[in-house]
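The structure follows.
Excluded from the complex is one protein chain; the other protein chains are retained at their positions.
Moving on to chain A:
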Amino acid sequence: MTATATSARSDLSELGRSETALRTFLHGLPGVDQVGAEQRAAQLGTRSIKTTAKAEAIDLAIRMVDLTTLEGADTPDKVRALAAKALRPDPADPSCPHVGAVCVYPAMVPHVAEVLAGSGVHLASVATAFPSGQAPLEIKLADVRAAVAAGADEIDMVINRGAFLAGRYSEVHDEIVATKEACGDAHLKVILETGELATYDNVRRASWLAMLAGGDFIKTSTGKVPVAATLPVTLVMLEAVRDFRAATGRQVGVKPAGGIKNTKDAIKYLVMVNETVGADWLDPDWFRFGASSLLNDLLMQRTKLTTGVYAGPDYFTLD
């Protein structure tokens, strides 16, 4: 990175204090050529992952799933069922790993917490007036505190896209800092809502902004707008976390969310992680999939690999 290679590590933490410094830094990041980024993402999508590599990738992908339900119609029973599935995705096969986390609305957190307690599966909750983020800051922070108090150890926040697009970077930055503070020990995932940022240049700037403000993960989407995670957007974000670590020494995770429905797509993402940032990120602590229907497809493909035959959808639980 031009901007970072020339700045000393200590300088970056000061950037958030001044709107001008923040703007100068973010606009000094190298641009992203849209055609080139999309071409690279498409090329990585042609990798052929077979046999043992496929089996490995499927198990890794299962461990990276943030099993998600974010519906107005969610009930305690519904989310408890989802949590049970998170613990034992394939009841017929004890060798199947558990997923990375369960992701629900704050009101549902206590019901999930009962089921997951002591299991090693994380409990994530969307907060900060998800999905629009259009609420006064105090209300957003109260939302976060409530979710953490109820047992969430990961918080998925949304950035203020209006402020970002208007160029009020400090406002976005300070909100993330405040949310991080409200999180306490809980991990903070910062949703950029890349579908609303529109350009890859914006995605790169928003990624850096979220990392500078202390986000532990950067996440593509809420899943509530028409354009969710895409391979090129994830590529740009992976390049950002790679460069951020090179500049600051701190590693940040990445979570594509929304629209990743099958094993083939999930493997394309893993190939991209492997060839862009390498093995350090090939771990549920550093890469997650925000998804719901993906898990069953991973389970079907896993069963196919171990038994040699496809089992019908009736053999997999619907939640």
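Going forward, a residue touches a chain if its C-beta (ideal position, glycine included) is under 8 Å from a C-beta of that chain, and two chains touch if they have at least 3 such contacts; residues count from 1.
The rule we apply is simple: contacts and distances are computed from a predicted model.
Q: What does the UniProt entry say the missing chain is called, choosing from "Branched-chain amino acid ABC transporter permease LivH", "Aldehyde dehydrogenase (Acceptor)", "NADH-quinone oxidoreductase subunit M" or "Spermidine/putrescine import ATP-binding protein PotA"?
A: "Aldehyde dehydrogenase (Acceptor)"
Q: Determine which one of A:Ala127, A:Leu270 or A:Leu294 touches the chain that has been left out.
A: Considering the complete complex, A:Leu270 is the one touching the chain left out.
Q: Spell out the interface residues on chain A facing the chain that's missing from view.
A: Residues in contact with the chain left out: 1-2, 5, 30-33, 35-37, 39-40, 46-54, 56-57, 60, 239, 270-271, 274-275, 279, 282.
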